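I'd like to ask you about the structure that follows.
Here the complex is missing a single protein chain, while all its other protein chains stay put.
Up next is chain A:
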């Protein structure tokens, strides 16, 4: 219980004495809840949420704050975008290195010939989950000589994430996964959340400044289902540019991957991506920057300062 952190600086003496009297009276009636009430009155001024220590503690409003904080970690990661047509899925992400000396963080993983994943959040957690997905795909292929349908893979992944929301000795995975893959009915894009929820999407974006990309995708998603492979990649690059807030889009700062019916999952190499950027003239002019900045600023504030207690809990959507 949080009582362990309780210390007695002078300014708390007044409230404590008042509370102690009340506690004395309450204790006679109900010893068990008295301790809880004590924490309530004295300690609540010190922590934002006193129900957020354990993932296995509910808040009175019916929320699991640790899970929501895990989803917060996803929002802090750099942007990842996915879109899909009937036969192809494109995953794109921003790959900024910490300094010129270091290499880029790997955010897109090939899981099998027919499935790939883009992550945002704690990349270590993402790497571990990618390894789990690779194992599942390979074991399925060993038994059935046929590819694990991506719809079944994401359910297994979601069930694995759910376990971490219901064990006091674990913590939720701090990574959001955009899973793109094929099954019998064509190409699919899913988003797997630290809460253990998963949804299928036509197009989606996660990570910091993803709202700008989502706005772009919302305008254009109706045409995606029938889109050609090239147009799908073009739209992915445009959406990616939206998240850069006026910065120049270059192939060194982004990664694109494609999977489709008859096309194994692979990451496009840098020359190909740069050629596509040049062809579609996506780099972004200086003149266009003010327009985008106007759209992006309010949404950037949203991403970073999302007050959890005011809006509806994200996992309730």
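Rule of thumb we're sticking to: contacts are C-beta pairs under 8 Å (C-beta built on N, C-alpha and C of every residue); 3 or more make two chains touch, one makes a residue touch a chain; residues count from 1.
One rule holds for everything that comes next: contacts and distances are computed from a predicted model.
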**Message:** So one subunit is absent here. Using its UniProt record, which name fits best from "Trafficking protein particle complex subunit", "Ubiquinone biosynthesis O-methyltransferase, mitochondrial", "Signal peptidase complex subunit 3" or "Proteasome subunit beta"?
**Reply:** "Proteasome subunit beta"
**Request:** Decide which residue listed in A:21, A:103 or A:143 touches the omitted chain of the complex.
**Result:** A:143
**Item:** Absent-chain contact - pick from A:152, A:170 or A:266
**Value:** A:152
**Fill in**
Omitted-chain footprint on chain A covers residues 142-146, 149, 151-152, 155, 183-185
